[in-house]
Each structure stands twice: as structure tokens, then as C-alpha cells.
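Before I ask anything, let me first share the structure, which is written out below as C-alpha cells.
Every protein chain but one is kept in place in this view of the complex.
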Amino acid sequence: MFDVNQIRKDFPMLNGKKMQGHPLIYLDNGATTLKPQVVIESVCDYLTNYSGNAHRGDYDLSHEVDEHYEQSREIVRQFINAKRKEEIVFTSGSTDSLNMIAYGYGLTHLKANDEILITVAEHASNTLPWFDVARLTGATVHYINLDETGRLTLENVQKAVTEKTKIIAVAEVTNVLGYQAPMKDICQFAHERGIVVVVDGAQSVPHQVTDVQDTDIDFLAFSGHKMCGPTGIGVMYGKYDLLKDMKPTRLGGGANSRYNSCGVVTLKDPPYRFEAGTPHIEGAIGLATAMQYLMKIGMNDIHEYEQELRQYCIQKMLQLDNVQVYNPHSMGAIAFNIKGVFSQDAASLFNSYGIAIRAGQHCAKILDEFLKVSTTLRASFYFYNTKEEIDAFIEVCKKGDDFLDAFFK
Amino acid sequence: MFDVNQIRKDFPMLNGKKMQGHPLIYLDNGATTLKPQVVIESVCDYLTNYSGNAHRGDYDLSHEVDEHYEQSREIVRQFINAKRKEEIVFTSGSTDSLNMIAYGYGLTHLKANDEILITVAEHASNTLPWFDVARLTGATVHYINLDETGRLTLENVQKAVTEKTKIIAVAEVTNVLGYQAPMKDICQFAHERGIVVVVDGAQSVPHQVTDVQDTDIDFLAFSGHKMCGPTGIGVMYGKYDLLKDMKPTRLGGGANSRYNSCGVVTLKDPPYRFEAGTPHIEGAIGLATAMQYLMKIGMNDIHEYEQELRQYCIQKMLQLDNVQVYNPHSMGAIAFNIKGVFSQDAASLFNSYGIAIRAGQHCAKILDEFLKVSTTLRASFYFYNTKEEIDAFIEVCKKGDDFLDAFFK
Amino acid sequence: MHSLNDPQLLREIIMDHYEHPRNRGLVDDDSYLKINMNSQTCIDNLDIQVKFDGDKIEDVRYDGEACAICTSSTSIMSELVKGKTKQEAQKIIDNYMNMIYEKDYDPEILEEAIAFQNTYKQANRIKCATLGWNGLVALMKESEE
Partner (left out) sequence: MHSLNDPQLLREIIMDHYEHPRNRGLVDDDSYLKINMNSQTCIDNLDIQVKFDGDKIEDVRYDGEACAICTSSTSIMSELVKGKTKQEAQKIIDNYMNMIYEKDYDPEILEEAIAFQNTYKQANRIKCATLGWNGLVALMKESEE
């Protein structure tokens, strides 16, 4: 049974943290999430009780670290239901993962005139690496049209795909508009044409059940810090055969098995070839603890509860005349503006009531060409938010016009 | 005044941790170091009390994170005496830093027939990226000869440099042989010829005073975890003008200031262009705390004490007939073997007495072509080690022949 | 001088300059020095132009996209320094920065700019309240080179 009050007790930041004198209402979960006590403890446990290096050394401490580290990989495998744990590569975050895919797979598999498909709703981290890889290979980046609400549909994918399409790189849930892409259908269509599907899961993996075998996606990128885990840790999932056929973007200690002074290098098998250097050990361990915590609550329950919160919030917002909502029917973040108030001024007003929401382009800087507004506000929930918090948020929405209040309180 | 017993109280792992029933004697500091309580607390403090995102959001929590994060950059600047804090780029570790330099600077500045100089004592992370960049650009990797003891001398640098030399990439202190390179002289010689000097500081920065303005090095790479900091965090230092002229190896959120759907991208100024995506926030903060801790003890005192330990240990080892020491006169790790015992078997024996030392090629896999032994043992100290620990270590050296004891205790 | 203790008045000053920014709009004239100021951590993005006549600041222009705090602080700045010598302008700038960073300052000299006296309470707005001012500083420096 989902009991949000019980859950909130697990998060130190929800028990005493204040902002501008008000208890923190954290609605910027799209940017990063708060950490439950168990995650904090598992990070501290490594630093305090077994802080050795992994994959190294020939003594029990190092072996102990190794076991924790590899056990973390196995927990990630479970969380996304990958076939093998060797398909899980630890990275420093979604951005790192997406760059590894673009430069490690895209750069070595694309040639002049090949096409990469993305959308204008992609995060910068799923846009800029593809621009660059296109520049280097002579391939081109094309856009799949969004439908009039901002959604990615199978039909539009079908329209955008040509003989030359080699890669489709899209977010499963986008970070501003929050629509869910029909990944399974897209994969089926793509695979019939030999197209590789890269999924930016930064905003989906934390909020719903992920099953990479069911959707059959080829690559998946996501970040630990957006799902109750530490910062500086993320995951690149890839089907094993694709990983084997891929070049690491970082070379060095731990990634090679043999080399000599003539430059002949033998790379290790995945995932190790992609994890050169000392990894973020307590990050991997902390992320695994976060996943165990989430699985214990249940990803289905989390998803359902978040949808309930979103509905509740949207209904109240739609009743306000001074608020414009851009994506009432999606399932992720709520993108909106207070009419006549510059987003940054509005965010400041929310801040003065202890409410954390974000203003700006949200790193999806080309979305303005679709939404036709240059910046928006974004409120994004996680399973520890409550209807009472939303009520407080709505009250501040109503005060929108007095945005300078923030400055004179 | 340097009081090792006082210092040891700061490290939880030195107060209660056991290995094979013995109190842990940790002599694998070249691989990673133990963490003092203050570092653990600063990491926990972020996770517990202000776990927001940096460079994002428009509310006090995010601003608070930003301040801590940028303050950490300033502390790193102080620690290595860089001119500006914008010359400090947070990375995921030395390996990441060295790859960023090789691919971000080397790849864009080298052309066919240019020469890159390294030594056979370099760590894989300062070797493999250069092999690859050479392959991609048509440049070649050449080796500066070590002298007969394994030391890098100015004379040999001078002999190796040609008209075509563009980059010298060497460790300030190497990880197996532990000799200190004369960086200031090398830089002076190199700069007169327009050669850029890349320094792998993974084994020097933790153990001695670093002054990048005094040595005048162009790039410096090092890791947090080898200097009492968290894993998954490191630093790339570069002179500002060089950084401005360099391409990031990861693109994405936070690194660009503007772009549009046609692919026109404007990168931010350094260091931000190199820090795409959510950074390892608690890592940067923890590293800064570690540096403050080290500075408070004093890097000069730390260095002096470690040299004293090394002398003490070397003298005892040289008295043992069954031990071969490969680098009695250097200042870093001690490379040795127990005669007639395979290094891995020996490490196991040490383990059975609670002593952590490492066996193998130590990620400097081409060194065997110089040492003519394929593997060695490595004992590496940090300022929290004691003479009593060394005595215990020496006792086990003496037992070398009975290496199977480890198996039958 | 404005009453420092009347939030209503200070607020009206900001709103007035936000809704009716003075000296806004760029000119196509090479005798102006120009700089693009875009905050790397927020959305504000202004181009600033200044025309110097020897030691004197003859004109200040700006345009772009910015929040209320950024727009009105830049508007007020433009009025304050126009026609002043660089030295006089520098004194105003110094006092303004002191106010923003909670040091001693002379409220008299800042005139309407005192509307931003509370900025420190929302530290994340400092970048907004200083963007235009920092642009001026950069151009004054450039004019000396």
C-alpha cells in the first residue's frame, strides 16, 4: 500500500529543510531528486567501512569492493530487466551515456548521407552529440515531427524514416512536455528496417517500469541522481552484440587487457572496456540502493501515484485564468507560464514561498521553435510529493501578478 | 607538528577495520586512499541537507548548491595554485581528464607526422588515448628513454625531442617506479619549442605541493580518490587559453549557451563547456573538503613524512635476501618481488596478515619491456601509515617462501 | 531621494522600468561599443551598446530578452550613467555593487537603483540585477584598451 506520509519520513530533505522560511516544497524533480536515508547510508558505508578500489588489488578489501560493485550492476540489470549484467555500463550520467553511444557507436557506424532521426523536444544531451557526429561522418540529423500537442507518434516516425535512416534517438519521456513515446512500436518498425533505436531514459526510468527486453530498445541512457541516487553516476545499457561492436570513448586503466609499446591494444569485453579508470564506486552502490528502494515501493505504484498527483494539479491549474498550461494531457513534467510574467520572475515568486520549480528552456533549447514561447516554467513531481504541496503551489500560481512580492517580502 | 597517531583518528578505516582477522594495514595507496571523517561528512551533508542541482533552477536551494560547487572549484584552484578558477574542470577522474586532453586538444591540434612523446612507465590512461589519437591523426607516439634506474631526466627529454614534437605527456611521479620528473625544466625546454606539456598528476598531486604556475605545465590530470576524496571525481587543469582552444569530449546540457535546430551551437566559456550534464556535485564538494584537510596538515609535512616512511622501509627491505627491490632511490611506491614467488601468490600471503598490497602490472603494462619482469608487487604509502605497519610488512616479506600459508591458515 | 522604507514605491519603480524601459533598442552605429551579455546560468540575454565621447558616456542602449529584474535594473543603469564621466559612472557602479553584495554604500547616489536593495534576499537574482551593469563595466574597460 502506497503511503506517502510514511515514504516522506525516509527523506531528510522533507523533514526540516526550509527555503525562505517555508518548509521546502520540491517540484523540480526533473532536474534532480531528493535522496532517501538508505541511499545516503550506503554511500557513507562505502566511504567509511570498505573504501578500497574495485577490479584491483589482491586482497580481501578489494574483493569486497568488487563484489559490491558487481552486485550493483546486477541490481541495475534487474531494474531494467536486461538479459545479462554485462549489458550494464556504469557512466557518469545520462549525458555521458548518450555521448558514449553517439561517439562510440554512431561515429563508427555512420557514413556520409546516413540519417539520424531525433525530435525538437530532445534534451541538449540527446541533440548536440548527434549534431557533432553528423558533422564528423557526413551523416545528417533530421527531425521527426511532433503531433500538434507535442507528442511523438508511430505515424510520424514512419513518415520520417527513409532508406537512409540508421539511428533513431529519442527520449522515452521528454523533459519539458513529458509525453511518453511508443517505444515498443517504434522499435518494431525500426528493427524491420535495420535501424538502431537509442533511448534517452533520463525522465522515464525513474518514474515507471522499464523493461528493455519487452520494448526491445537497442540502447538506453539514464542518470542516478534523477531516481534518488547519487550524482555523477548513470547507466548506459546496450544489447550485448552492439556493445561488442562499439568503441569506448575513454581509454585507460582497466579497459584494456593487454598492450605493448608498439600500440597493439586488446580491449576487454563489455562492460569493462567502457569503464576505464577507477569507477564511481560509491555512486554505483548508491544507485543500486536507490533502485532497491524504488522496487520495494513498486514502480507501478509510483507511476500510478504520480499520475494521480499530476491529474489533481492539472485540474486546478486549468481553472486559473492567469495560467497557461502547455501539456495538460502528457504524463511527465507540467510546462506552463503565468501570463504576462517572465518565467524567471515567476520562479522567484515560487521560491519566496519555499517552492522549488524551474524556469527556462530546460536544456531543450530548440523546443521554442515548436512551442513558440522562448521559456516556460516546469513543475515536476516525484512519488514523495503530496496533494497538500500542490495546493500550496496553486495558491502561489494565483498570486502570479504580484511577482515582485518576492523582492519585497 | 605532524602527529600520525592523531591523524589516524580521523580515518574510520584505521579504527576497527579488519582483514583476515588482523587490523587492516593499508599499503595500496597508489590504487586508492582511505577517507577521513570530514570528507565522509561533507558528502553526506550534501545528500542530506541540500541535494539540489547546480547551475540550474531559480530558487535558493539550487543557488546554495551552486555556491558550494563553485567554492569547491576555488579550493582546487588554491590547492594547485592555478591562476584562475576557470582553469579548473571537474571530471570523473584522471582517466577522464587525460582522455579529454588527448581527444579535446590532441585530436584537434595534431596532424600527420607530428610526434607525441611519452615514456614506457606511463599508466595505461596516459598511453592508450595517445595511441588512438595518433592513429586518428597520423601523428606518431615516441618514447623518451628512461635512465638505467627508470628515471625520466631532462637530458633524455632533450634527446627525444625533434622538430616534429608537439606534445609531451608524462607522469610527474610514475605509479610503479615512483620517480619524480623534473617538470619545471621539461616545461621550460618544451615551451621554447612550442611544445605543450601534459602532466599526469595522479601519483604526485596527492603527495606533494603542486604549483602549476611555478612548473608552468600546460595541462594537469588527477583523481580525487587518490587524495582522500570520493571516487568518480577528478580534475583537468589547463591554461585558460588552451582550454578556450579546446573541444569538449562530452556535449549536452549545461555546456552550450545557445543552439538552434539547424545545428548552430555556441559553447559556453571554460570550464562550463567541459562539464556537460549534471556534474558529480557531492564528489566536487568532497574533494574540496579533502584538499582543505590536506592543506591543514600541510603538503610539505605530508611529503616529508612519507619520504621518511619510505626510507625506513627500503632500508629494512634491502637487508632481506629473498626480496628484490626495483626502485630503492625513487620517492613514490616501492616496486619489489619476493624471489621465486609469483606476485599474485605473494599478495595473497600479505593479505592473510591483513596487509593490502598490490600485485601485477599496475596498469603500466609496457613497463615490463623495461623492468624485464612481467609483474611486481607494489607497496605505496600515505601520510597515515606508520613505522609499526612497515615492521609488520617486513615480517611478512621474510615469510615469503611459505606463500601457501595463506591458503592453509 | 526615494523613501527606502516604502516597498510599494520601490516596486513601482521596478515595474515602471520593466514595462517602459528607457533607452531600449539598439542603434546601427559603429561608434558604439557593443557586447552580448548572456547569463550562463539563466535565461537573460541582452546586447548592450555604449557610446563614449572621450571620457564621457554619451549614450547607453540595450535590447534582448530578460526578466523584470534584469530589464529594469539595466534601464535604471542606463539613465543613471548617461552623460556622466567614466569616473562618475564608476562611483555609481561601485555603490550599486556594494549594495547588491551587502557592503556599505551611499543610497543618495544610486537614486532609483535602490529599488534593488533587497536582491541579496533572493541571491539567485543577483545575476539578473547585475547583468546590464556588468556589461557596462566590460565596455568601459574595453574603451580604455
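We just call them A, B and C in the order they show up, numbering each chain from 1.
The rule is simple: a contact is a pair of C-beta atoms (placed from the backbone, for glycine too) under 8 Å apart; a residue touches a chain by one contact, two chains touch by 3 or more.
Keep in mind that what you see is a predicted model, and the values were worked out from it rather than measured.
Of the chains displayed, those contacted by the omitted chain across the entire assembly are A, B. Here one chain is not drawn; of A:R8, A:K85, A:K268 or A:H303, the residue touching it is A:K268. Residues of subunit A in contact with the chain left out of this view: 55-60, 62-63, 66-67, 257-258, 268-269, 272. Contacts to the hidden chain, counted on subunit B, fall at residues 341-345, 348, 351-352, 359-361, 374-375, 403-404, 406-409.
Here is the rule we go by: only the chains that are shown with their structure count from here on.
Between subunit A and subunit C, the centres computed from C-alpha atoms are 38 Å apart.
For the pair subunit B and subunit C, the distance between C-alpha centroids works out to 46 Å. For the pair subunit A and subunit B, the distance between mean C-alpha positions equals 31 Å.
Among the residues of subunit A, those touching two or more other chains are numbered 344, 348, 351, 359-360.
Along subunit C, residues 42, 122, 124 each make contact with two or more other chains.
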